[in-house]
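Can you read through this structure? Questions will come right after.
Every protein chain except one is present and positioned as in the full complex.
When the chains are written out, they are named A, B and C in that same order, and each has its own residue count from 1.
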Amino acid sequence: MRELSYMEALREAMRQAMQKDDRVFLIGEDIGIYGGAFGVSAGLLDEFGPKRIIDTPISEAGIAGACIGAAVTGMRPIGEMQFSDFVVIAMEQLVMQGAKMRFMFGGKAEVPFVMRLAGGSGTGAAAQHSESLENWFVHVPGLKVVMPSSPYDAKGLLLAAIEDNNPIMFFEHKVLYKTKGPVPEEMYTIPLGQSHVVREGKDLTVVATSIMVSRALEAAEQLSKEGIELEIIDPRTLKPLDEKPIIESVIKTGKALIVHEAVKTGGFGGELTAVIMESEAFGYLDAPVKRLAGLDTPIPYNRNLEYHAVPQVENIVEEARKLVKGQY
Amino acid sequence: MRELSYMEALREAMRQAMQKDDRVFLIGEDIGIYGGAFGVSAGLLDEFGPKRIIDTPISEAGIAGACIGAAVTGMRPIGEMQFSDFVVIAMEQLVMQGAKMRFMFGGKAEVPFVMRLAGGSGTGAAAQHSESLENWFVHVPGLKVVMPSSPYDAKGLLLAAIEDNNPIMFFEHKVLYKTKGPVPEEMYTIPLGQSHVVREGKDLTVVATSIMVSRALEAAEQLSKEGIELEIIDPRTLKPLDEKPIIESVIKTGKALIVHEAVKTGGFGGELTAVIMESEAFGYLDAPVKRLAGLDTPIPYNRNLEYHAVPQVENIVEEARKLVKGQY
Amino acid sequence: MPTSSKKEKLIEGVLPESKAHELLYKMVLTRAFEENAEEMYGLGKVHGTMHLSIGEEGVAAGAGPALRPSDYLLNTHRGHGHFLMWGGDLNRMMAEFMGKEAGYCRGRGGSMHIADVESNNLGAQGIVAGNLPISVGVGLSIQMRKTDQVVLTLFGDGAANEGAFHESLNMASIWNLPVIYLCENNQYAMSMAFERAFRVEQVSERAAAYGMKGLTVDGNDVIAVYKAVSEAAEQARKGAGPTLIEAITYRWKGHSKSDRQLYRTREEVKKWMEKDPIKRFAAKLDVDEAGLKEIEKKAKEEIRKAVEFADNSPEPDVNTILEGIYA
Partner (left out) sequence: MPTSSKKEKLIEGVLPESKAHELLYKMVLTRAFEENAEEMYGLGKVHGTMHLSIGEEGVAAGAGPALRPSDYLLNTHRGHGHFLMWGGDLNRMMAEFMGKEAGYCRGRGGSMHIADVESNNLGAQGIVAGNLPISVGVGLSIQMRKTDQVVLTLFGDGAANEGAFHESLNMASIWNLPVIYLCENNQYAMSMAFERAFRVEQVSERAAAYGMKGLTVDGNDVIAVYKAVSEAAEQARKGAGPTLIEAITYRWKGHSKSDRQLYRTREEVKKWMEKDPIKRFAAKLDVDEAGLKEIEKKAKEEIRKAVEFADNSPEPDVNTILEGIYA
């Protein structure tokens, strides 16, 4: 199959959705002639013009409001937070308005928009441009939260998100933008709420999100040489979460390691731990479910510190090995 | 000992701190002549005047910024979000500035302020005035998160928070404001990061926060008649979390129920579950750790729905009984 | 919008007389609704809080009829009058207020979130200025769908100090969006007097910061509001962009249920009660005291029936508690 980068896959999804449906449009900072801070929307202005690829002033609350207002009156906007960090300015609109509107109005409104956010560390962008805030939104009823880990998923999940009739937080990872993988040319969707068993294995269940999926895969290759076989599951949608494959896997392996980039304390790893704990997998646990996550620190500028602030392949290898060997 | 309401205890803490230290001041919406939306600051304007009890325009980001800027230049502000929900407008300032400033500047700034927030449901205030958002802030390195559950704790924790040299999110509960309890007249502090064993018991560890502490106590009284003895622990500070008493208790009882008002998914209950799971208590667990928390819904206006959206005494009784009896 | 086809007398040359009488009735009905609301609150029949617009009915009465049923409304927390002027059904409104299943929002929203998406009424608002960014999106959507709709966005003087106000007005202006920003300046944001929170004389002066047309009108003068909103709507429909209208008025009652009103004097309130927009509009329509009494009686009877309707409506079923969150 043809290979595309994660970024190209996202762009293709947006292009195809816009070609198919006049109601779809893009709105955000520098998404037009600049092509987006990371180039995701490059070329779309030429194809669709400034009425559908809308550059905004630096007004993140305004961008979110524009999505909500357009969505509830019949359009299907795709908004962009240039760096996911900037969503801190749009929280009121997303959480108090977008997420709750349908509910507050007695189930009578539809607010179909996708907010794309470029998240994660690894580019030296320091504390205010490297956050992984997805669990905030997992905690907000009315929102869905999506985190693609590969070009294939990026396209399929974005198309599913655009088709969905709810407000969706779509977290992309900056460091993944240039990674490549097979992507079909035609439009296809990956249903929201479907976990993906990325690798099968018998010794340990690793639940990983976003960039941690590829790191976990690399770790698995290394450990395989030692005879340790990881089963890797990517939830893809954090909310709604497809728990079943995770629980089944833990029943099989008896052990689980959760890996995410976001700060450990208060993060999604806790949620996953509890989901496993509260399921029938509890009775099958041979070891405690462990979390390997970002350290409890803002992301440092220094390259080396930045590297060590979040899980890397070697950390996954080490933690996984310890768990499998009963050293915890 | 003299009895005060939770609200009076908070007011007394602020009054005494302001009397003792000129650098302490209050800033927020309608905290002056109005006395605060819930009356917490009633009378303080008369005593300290408008230079230290500062009414602001409706500008929550501005209030947070005022706290940060004053704190980093030598003052010790106490800010107020009239309803904790409105913190959605101040996220940028609190999370990107206040929380990270010290770190970004190489550990060389001090940002000592307290942000008080009136949280929780139960007053018919509906979806935009009833949130419990504490876990968002637990997830932010640089912040501390405090949640008093009684008048005694309210005063002691608030005084400790005012003395602390970090930015502190201080979540009060609207429905607790009028509840009474013994409160010493003199100034005293309850160290941040000290869990409180509110009730001892052998059958089940209940970790409860804020208003759920008194509900858990009520549940414990009922269950005691059936011969079931709950041990109730109130973390009081969610961050930093004093894990030890919780872990020790679970080692003793072999079972744990976590009770909070906030929406279950993505909430602090997951964090607590993981903390127990990752500790030596894992080996002592006779049953899965369970979470009893707010339903995954915005808070409904209707009184009855609102009641059922969050844990009540009877729910705690039922869940606790089931856990103790091995019915899960 | 003339309501009859034969030539009818126009009040101040703009508003057909029959329409004017309809508005007067709705103003009285709004007040009766709110007086009843306060009473029910006192009796514990409703919970939560409520924000009464008594004394401010002129703004809603002027704004509503200046627009078309196909237009959009983004309302505030103090929006009962606007809801009624937008054609809201009193029974379903009362049911919502009382948290009943038959309410507009199935009892989930209450006074602060009452909405009727079907009639393009996009809801009241619990977050001050929370509706302002949304109006940008509604405006964009109208522009993209190439209809001649407009959106009426209401907010108070206090809301004009939120950052959301700034972002919204700027975006609407640079893109020429069909938004009518209608600020109900009742001179207080809860306890915060206008003069303490602003260093300008009028909210409408801020329009200039966005290159937008701004004007201030007497909010207790129905016709003045009607003219201003009509003109703004006409401009917006023509593609000439948004307008910021400030309507000066005054809230007679406390901010919400628990307000001791220490921030203003009785005299000030009394002075403004003499400028009652209902009496003023009645006088303009040559409705005398007896006539007004008659109208009030009719309104109260309608309210009584609505309460009866709501009382007889069922509570939402607890088993439906998780409904209506996701589409």
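Definition applied: a residue touches a chain if its C-beta (ideal position, glycine included) is under 8 Å from a C-beta of that chain, and two chains touch if they have at least 3 such contacts.
Remember, predicted model here, so these are calculated numbers, not experimental data.
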Chains shown that the absent chain touches, full complex: A, B, C
Touching the absent chain when the full complex is considered, from B:S41, B:T123, B:N166 or B:T253: B:N166
Hidden partner interface residues of chain C, rising order: 161-167, 170, 173-174, 196-200, 205-206, 208-212
Contacts of chain A with the absent chain, listed as residue ranges: 29-30, 32-34, 37, 55-61, 85-86, 88-89, 123-129, 295-298, 300-305, 308-309
Absent-chain interface as seen on chain B, which is shown: 25, 27, 51-52, 54, 56-57, 59, 61-62, 64-75, 77, 92-93, 96-97, 101-112, 141-142, 144, 164-166
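In the analysis below, only the chains that are shown with their structure count from here on.
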Inter-centroid spacing, chain B versus chain A (mean Cα positions, whole Å): 30
Shared interface positions of chain A, touching two or more other chains: 92, 96, 103-104, 141-142
Chain C, residues touching no fewer than two other chains: 105, 107-109, 113, 126-127, 130, 163-164, 325
